[in-house]
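Reviewing the structure listed below.
Of the protein chains in this complex, one is absent; all others appear in place.
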Amino acid sequence: MLLWLIPAFPLLGFLLNGVIGRRSPKSFVNAVAIGAVAASFLWTLKTLAALWPLDTAHLEQYFTWIQAGDVRIGFDLAVDRLSAVMLLVVTGVGLLIHIYSIGYMAHEGGYYRFFAYLNLFMFFMLTLVMAANFLLLFVGWEGVGLCSYLLIGFWFLRSSATNAANKAFIVNRIGDFGFSLGIYLIYIHFRSLDFAPVFAAVSERPVESGVGPLTLIGLLLLVGATGKSAQIPLYVWLPDAMEGPTPVSALIHAATMVTAGVYMVARCSAIYLHAPLALETVAVIGLATALFAATIGVTQFDIKKVFAYSTISQLGYMFLGAGVGAFGAGIYHLWTHAFFKALLFLGAGSVIHALGEQDLRKMGGLRHKTPITFWTLVAAAVSISGVPFTAGFFSKDEILLAAYHHAPWMYWVGTITAGLTAFYVFRAIFLAFLGEPRGWQHAHESPPVMTVPLILLAILSLVGGLAPVSRFLAPMFPPHEAGHEMHLVVISVGAGLAGIALAWLFYVARPGLAERTAARLGALYQLVYNKYFVDEIYQAAVVQPVIRGARSMLWQKVDVGLIDGAVNGLGARACAAGDVLRRIQSGNLRSYAAWVLLGSFLLLLAAGLAGGAR
Amino acid sequence: MDGLLFLIFAAIAAVCGLNVVLQRQPIASALSLIGVMGSLAMLYLLLGAQFIAAVQVIVYAGAVMVLFVMVIMLLNAGAERPTGASLMASTLGVPLLAGLLVALAYVLFANFPDPRPVRFGEFRLGGAAQVGYALFTRYLLPFELTSVLVLIAIAGAVVLAWREVRK
Partner (left out) sequence: MSPAGVPLSWYLVLAAFLFTLGAAGFVFRRNIITMFMCIELMLNAVNLTFVALAYHTHQVDGLVLAFFVMVVAAAEAAVGLAIILTVFRNRASLQIDEVQSLRD
């Protein structure tokens, strides 16, 4: 089926744009970048149509990548139902965001570089979702991390952008360290890294009651997932990542890359189902992150930061779904989230494009100037709020119902989070689009190349939930308890609607109420507004000690003393030895001849002693 | 007869060789060297290598030694002065050379214990025809390469000598 073509197109696009994009006109850069992703999307559709209904995984083995001893790791790609969903999300949403970027980046320097990076990202992301073994998945995993780093720091002349890029990269290293340890443990226990044999071997084992190897593997993989998918405790890089261009935030930090952790957990469902402790940890971390990030989102004024915390929160939902055993529901939410969150970011980008401003306090009253952006954003907002029959409604309720059957308190926390989500998303929209203008003069609607993707994504946000992703994925995962209790659905929808109503009350009906409430809450508000001081705590507890240790120990002792000392010492010894040997080089030809004589004599002696010259 | 001839010419070669090393005047050394080469040519003949013997006389004893004598004459090279700058050569030289000779002789006797005497006429491949045939068939490439080597040597010698003329 030529699966390799799917990632090959963006790679080709990256090479073309990266090598000759600088000297080419924008139309060429556009054609290459969009063409590559479109070709990849179409080839995905064709492949999936040909493989339909995809009951079993379709594996293609290309070549042996690493062969060492009895380790054999192949460059193998595979497509099953799980990766099919991911492929559609990545190429489909990716294509729309690429098109949108033409408009958004039109006036930026480094145009070709931006699209080259985006295409490179697509290549690694597609490798990630189609990899048929852990190591190839890790390659994609690291590759998207690299592209994330490059794109966050796209405006590398801004120190805040480069700092954010470094932060994202370093925080992800922590997660990836756990991930690679997990892969190593998998190899130790199963002598293979290919998905199929590993998961087959896992399902033969009994379910672990305490902490066993599978639990350890699951937890280590989860460390990697918390890094990549911005979960507690490694979520801190994602809000800062908003320094990158907005399409990057939409593509990488909302729709695709950050969901890689969820994908990986779902992919390893066999391991997690045999390690209940690890699975429970997934659920708890997801739930905690969802609530935690939602509360921060309520207080932020930077429109992209609000959506960034929203992303963290929604990713927490997905982990909650996976953690309570409803892997299908988690992926379902990933699917719908890709639409409405990409739309929220692109809409925010459209606003930023119109105003050149990200602060919600300086917006207001934009709905007449930018009607398309406004209405598409509303579509996204109702979807994320879980208003009935929008995409978010289906996936969120499936997760919440599964959570209820796992542990009712998880359902209640999730419902509160849903209410908060609706509140802060509508708060952002009301602040930006309703009321009176606060300090901007000129605003204009974005060009069609940006609004058409917005409209398409808006349609998908509203009806994308009708795609039966969860049922499609059901054969891949063992069944879990799920009811259809009407009252639970009503309560969670009610929470969402209440959030919307509160937002209306605070920011439209009674302007000023929000400030008064904030003032009354005082310290609590300050705590949340400052993001619980997590960044400061990390700075004091982790970063500073590391820097101090590096300065005083690694630099002044190890580097200067040990490494430089060893190198300089070796040099000094070599000089001393050379000083002795130099005396042989007298420049006296007869001495040289005598040395040659000595050598030939010794050679002859050796030959004679060894039993003859023959 | 063969043995007698060998002994005579071997004695001449050895004595002349000693003279090469012992004479202080370069011109005396050069003339002794011609003696060594001539007697070696005779030994080649005894071994049945007529062609090599002829070349030895023409090229070595003739051309090369003429060159040496010319240079000695040109530079007006007189007797050398003892300078003794090489500690290594003066201390290790004699024992090393003795050891080398003993080791060489030992290796030779150990590897060629053949007691059969050398007979004149037993080896019939030494004529110009046979050597020429080998040179132009099996050794064609090395042979052609030596011509390049000689060409380079001529050019090098000319360049080295030219410099002074230009000054």
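Each chain carries a letter (A and B) given by its place in the written order, and its residues are counted from 1.
Convention: a contact is a pair of C-beta atoms (placed from the backbone, for glycine too) under 8 Å apart; a residue touches a chain by one contact, two chains touch by 3 or more.
Keep in mind the model is a prediction, meaning the values are calculated, not measured.
A.B. asks: Taking the full complex into account, what residues of chain B touch the chain not shown?
C.D. replies: Against the left-out chain, chain B lists 1-4, 6-7, 10, 13-14, 17-18, 20-21, 26, 29-30, 33, 36-37, 40, 43-44, 47-49, 51-52, 55-56, 59-60, 63-64, 67-68, 71-72, 74-75, 77, 80-86, 89, 93, 97, 100-101, 104-105, 108-109, 112-120, 122-123, 125-126, 130-131, 133-135, 138-139, 142, 146, 149-150, 152-154, 156-158, 160-161, 163-164.
A.B. asks: Pick out the residues on chain A that sit against the missing chain.
C.D. replies: 585-590, 592-594, 597
Here, only the chains that are shown with their structure count from here on.
A.B. asks: Based only on mean CA positions, could you tell me how far chain A sits from chain B in angstrom?
C.D. replies: Using C-alpha averages as centres, the distance is 81 Å.
A.B. asks: Which residues, counting only chain B, touch chain A once they are in their complex?
C.D. replies: For chain B paired with chain A, touching residues are 85-89, 92-93, 96-97, 99-100, 103-104, 106-107, 110-111.
A.B. asks: Under the stated contact criterion, what part of chain A meets chain B in this complex?
C.D. replies: It comes out as residues 586, 588, 590-591, 593-595, 597-598, 600-601, 604-605, 607-608, 612-614.
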